[in-house]
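The complex is shown incomplete by one protein chain, all other protein chains being positioned as in the whole.
What follows is subunit A.
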Amino acid sequence: MSAAALPARGALRAAWPWLALAAGSGLFWSFLDARLTRDLLDWLPYLASGFVMNVLISVLAMALGTLGGVVLGAMELSNARVVRAPAVAYVQLFRNAPHLVLIFATTYIFPFEIVVAGSYLPFPDWLKAVLGLAVPACAYVAEIVRGAILSVPTSQWDAARGSGLSRGQTLRWIILPQCLRRALPPWMNLYASITMSTALASLVGVHELLHAATDASTAVRRDDFTIAVYLTVLAAFFLFCFPISRLTRRLERRFAPR
């Protein structure tokens, strides 16, 4: 049993009564109304294709956000004011900006196609939504990185040098492992939060889960179906985000400084 698999199994064990509750009430409902279940099953592939888009947007936004955030976080710790000031300003501005406004901004400001070496490449809305969420993700990751680096006392550098470690070795074996431990839980929290924000992309016309649900509800036009389809959307996000947040809480407790 590897160390990484342990908290994952624990989170699953903690989450399972909730999963059972959700599955149980879903099953109960389906016995109540067979027609509703059939309609819901008919639309399920369409809804699933929407959810794939949510996951894709969240993964790409988080990847870009992490790359940009690590650079910004390092810039925030620089001694040179010219390096530090722009990073601090970026983080302040975009941490306070509503995600929806940023998604609108990237959607409407960027063109619908870009010219690369004479050929026109389409610039689809979902990619703009990725950028719209990567902008605040950079700001949040920068704060996480800054906090993680500052949490390691500088005396450890001195102690490592005293033990005969080089600067590179100190970074690799002493500092970075501690930074990663501190940064991982908030980074995972951020990922869950960005995943939930991908639902905002439906408002700029990206075909994701919420958009698919609205399509389905306007196509079927039945009240019970509308309720069921929005409940399905809630359940999908919950089943995706809840295990992440349980795992995060376990890691937080495990990595808590003693």
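Couple of notes before you dig in:
Following the convention adopted for this analysis, a residue touches a chain if its C-beta (ideal position, glycine included) is under 8 Å from a C-beta of that chain, and two chains touch if they have at least 3 such contacts; residues count from 1.
As a working rule, contacts and distances are computed from a predicted model.
Looking at the choices "Amino acid ABC transporter membrane protein 1, PAAT family", "ABC-2 type transport system permease protein", "Protein-methionine-sulfoxide reductase heme-binding subunit MsrQ" or "Response regulator", the name in the UniProt record of the chain not drawn here is "Amino acid ABC transporter membrane protein 1, PAAT family".
Remark: the omitted chain is touched by one listed residue; of A:V88, A:L231 or A:L251 this is A:L231.
For subunit A, the list of residues touching the undisplayed chain reads 18, 92-93, 96-101, 104-105, 108-109, 192, 196-200, 202-203, 210, 213-214, 217, 223, 226-227, 230-231, 233-234, 237-238, 241-242, 245.
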